[in-house]
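Here the complex is missing one protein chain, while the rest keep their positions.
Let's look at subunit A:
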Amino acid sequence: MSDIKYILGSFGDPDEMMHGIEKLQENNISIYDVYTPMPIHGIEAKLGIKRSRIDIAAFCFGITGTCCAFALIYFCAVIDWRVNIGGKPSFALPDFIPIMFELTVLFCAFGMVLTYYASTHLFPGRAPRVMDLRATDDRFVIAVDAKDNTAHTVIDGLLKDAGALEIKYNERKYISYE
């Protein structure tokens, strides 16, 4: 049994999986992670995952965009090369607004999404850290670290009780993509 790294409870139904999480938690078994083919609402609260702070990042990136756009236009049109258009003022703020808005959106979107990719370690060509191939298809998988939780038969029983269709004992952490 000592070669087993992770125990996977594979569920066919998200509600049963949620039930499985509760069961494990009642028995003080820590959950490593849960892999699902779709977002499960309310799971963060159960697993004690904090609210994402990506919205703060998004705001900061957005405001940076606004400032950059203003600085660029102000520098070009007011400081560096004033164009005399019928004697109208060079510092025409209403005309600056469309570009300031567009760059706010541009910086916010790219900054936020790149932060998201960085924080969740997503980038082109990254080896997928997948434990069960069906977790992106029709299975809802609870992964339990087998080294930290040694009562394997108890875990097995709890998962089966909750409605797990299949229990897997993985000797490798992730499936090889080689």
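Things worth noting here:
One rule holds for everything that comes next: contacts are C-beta pairs under 8 Å (C-beta built on N, C-alpha and C of every residue); 3 or more make two chains touch, one makes a residue touch a chain; residues count from 1.
Keep in mind that, in the parts below, contacts and distances are computed from a predicted model.
Candidate names were "Quinol:cytochrome c oxidoreductase quinone-binding subunit 1", "glycine dehydrogenase (aminomethyl-transferring)", "LemA family protein" or "Sugar ABC transporter permease", and the UniProt protein name of the unshown chain is "Quinol:cytochrome c oxidoreductase quinone-binding subunit 1".
Residue A:A58 is the one among A:A58, A:A146 or A:L159 that touches the chain not shown. Touching the chain that is not shown, out of A:E22, A:D138 or A:E171: A:D138 (per the contact rule at the top).
On the side of subunit A, the interface with the absent chain consists of residues 12, 14-15, 18, 33-44, 47, 49, 52, 54-55, 58, 62, 72-73, 76-77, 80-81, 83, 85, 92, 95-96, 98-99, 101-103, 105-106, 108-110, 112-113, 116-117, 119-130, 133-138, 177, using the contact rule stated above.
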